[in-house]
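Would you mind keeping the following structure in view while I ask a few things?
Each chain you see keeps its place in the complex, though not every chain is here.
Going by the order they are written in, the chains are A, B and C; count residues from 1 in each one.
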Amino acid sequence: MNFAVLQFPASNCDQDAVHALRNVFGHSARLLWHKETSLGDVDAVLIPGGFSYGDYLRTGAIARFSPVMQAVQTFAANGGLVLGICNGFQILCEAGLLPGALIRNRSLQFRCEHVFVKTVTKDSPFTGQVPDGKLMRIPIAHGEGCYFADEETISRLKSNNQILWQYVNDKGEATEVANPNGSVQNIAGICNERRNVAGLMPHPERACEPLLGSADGRLIFESFLNYLQNKNVAKAA
Amino acid sequence: MSDPAITPELIKQHGLTPDEFERIKGILGREPNYTELGIFSVMWSEHCSYKNSRPLLKTFPTKSPKILVGAGEENAGIIDIGDGLAIAFKIESHNHPSAVEPFQGAATGVGGIIRDIFTMGARPVCAVDSLRFGELTSPEVRRLFSGVVSGIAHYGNCFGIPTIAGEVYFDKVYEGNPLVNAFCLGVLRHDQIARGAAKGIGNPVFYVGPATGRDGLAGAAFASQDLTEESAEQQRGAVQVGDPFMEKLVMEACLELLATDAVAGIQDMGAAGLTCSTCETAARAGTGIEIDLSKVPQRAPNMTPYEIMLSESQERMLIIVKKGREAEVQRIFDKWDLPWAEIGFVTDSSRMVVKNHGQPVADIPASKLADEAPIYQREFKEPEYLKPVRAFTLNEVPDTQDAAGNLKTCSPGQPLPRRTGFIANTIIWCAMARRSSQALMLR
Amino acid sequence: MKAKIIITPKKAVLDPQGKTVQNALEHMGYQGISAVHVGKYLEIEVAGDKETIRKQIDEACHKILSNPVIEDYRFELE
């Protein structure tokens, strides 16, 4: 499989994402500079974490106007898979590829820790391989990860089953204490209506090897890898 | 605006003693002009020359087969960790700026130490801090403390470089004089080690990073200056403000550039900015260097040579490029949208020659300026409490397979919890670096 | 010409910063405060014809300087 990992000025999880895709899963991953206007021949796009453009103005606000994001818009409109992690999630929201916005953590503090994440639905390319009831332990590291959308949007997210991940405690309950940033409905990640674009604040790419304290993030990678494989098989047939 | 006359008063304001001034005259064979006086004053300050602490620093152990670059030799020391890999690390203080503006002072301290690490060719992976404050009962101390801690956190978080440990003590003696030490560690392969030497006569000298402003200019030096119509504030110079975004770009561009083999020497502009970086690179290589200040990007209007040479604007680098490879360098800086300028070249004169629009404004033997600051032996006495401390040996610490777990238990009840994940991660990162160079290594 | 832009969080959006500032002020003994809101202020110096600038600033506010999901903006030209 061929992945494009976007690289904006001050992306800082780009190396981690490439490492996971290449060295953990054995696929080809290419860093794509934000000034590129074409994605080339790729199966999926990964927008990594970081503080693109210094997080100045608003997180993700400036990055979304990069030339490469125009190409991502087209790619997504054609059904291509796009996953945004942390700053990547923020960029996707700013770009309008995902609804809502990510604002300052309610505590006003940068949170850097492992959290428990529950997969709300298996019905997406990003969650298909997560076993039922599995709680994933994945690190977060952000100051602006509080998911916000107006009530109408939230109820649409719910009725369309677009909420993919929620912050929970070790019993799987979406409590206020388990919510590290004040997100509405404990939302950790969502997808678009078409289900081919997703974003989440936790860092699955930093939880793909037991050596790093957890390998639960693999489940997200395995989900979309599996989805892409099936898609390619279907195409070939 | 003409330069002020060199009076005993002005010399004193520059922190130079009459003896030191005589020494300067001996080196130059004449009286220094105003710009040269400023240059000597910063290079011979404690901060840059360690004229008081050098004899003590010399007592540290600095020789071992594992040491690839020794302490004080370059921008950071480098130690071999096996498998062709090495770690570069250094700790540095940012006390004074933090006392003036705790958040920005501490943030730029972290910025400075990160620069020292990637200047060596290493990719920084973690930071540590060591802090001293007065008693927390004082509101002023609380303000300094919270400002410093958030400044350190902010810069590191932006960069994605975790602050994995720290220590702090509160005591009356630090009232009004906090100590803020920042440490950074980076990983590199032996063949990636870069040097801060201006090698190769005729090689062009590049300036990269944001424009030079009046940031961090010492107040004393300005006291005697005539106030023009510009506001007093502009005259006084400004607090250094950190821009982690800019530094991240500078770092990525420099690491990309170092991988091309187009670089002959590289040094960050830390304390005493252009002054320090030009004379030290020349001194290390035994060469001379000539720059023209009119080519230096400037943020404020009407900056004098004195101001440009002494500015402490952050996130700037000096790069000596192999002649003929300029285009590659320019391509990489342009890719990262970084301001750059070719400001001079390496000479065989052993002198640091500074011009402004072609007119000489300073001409000083580089190595005398960089390496021949006076050294003072201060009186000292060993405090009582050190005796039991010195009796401690490392053998008293139990061996462990679980370094991360141990670190956790080492800090009973201290506010580490939110960070412990990172502590574990980083220790493991270092372990990983040893195992597979691919995992961490740069493009 | 100077465009002075004020960007404020929408009423429905949580403003923890405002709340924190309010608490801090009350803690210091300031009384009678019923609400604090924290927003952004931008000053853009730009040359050109006033009407064109007005249009451009409005567009920039809408497209990039503010996020309509969470923020309102207003501006004046001077």
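Just so we're on the same page, contacts are C-beta pairs under 8 Å (C-beta built on N, C-alpha and C of every residue); 3 or more make two chains touch, one makes a residue touch a chain.
None of the values given here were measured: they were computed from a predicted structure.
In this entry, the protein chain formula for the full complex is A x1, B x1, C x2.
Keep in mind that, in the parts below, only the chains that are shown with their structure count from here on.
Set side by side, A-C and A-B show the greater C-beta contact count at A-B.
Look at where the CA atoms of chain A average out and do the same for chain B: the two points lie 37 Å apart.
With centres set at the average Cα position, the gap from chain A to chain C is 29 Å. Looking at the complex, you find that chain B touches chain A at residues 153, 157-160, 162, 243-246, 248-249, 335-337, 417-419, 421-422, 424-425, 428, 431-432, 436, 438-440, 443. Listed in rising order, the residues of chain C touching chain A in the complex are 12-14, 16-17, 20, 64-65, 67, 69-70. On the chain A side of its complex with chain B, the touching residues are 9-10, 12-13, 15, 19, 23, 31, 33, 35, 49-51, 53-56, 110-114, 139, 141, 143, 206, 211-213.
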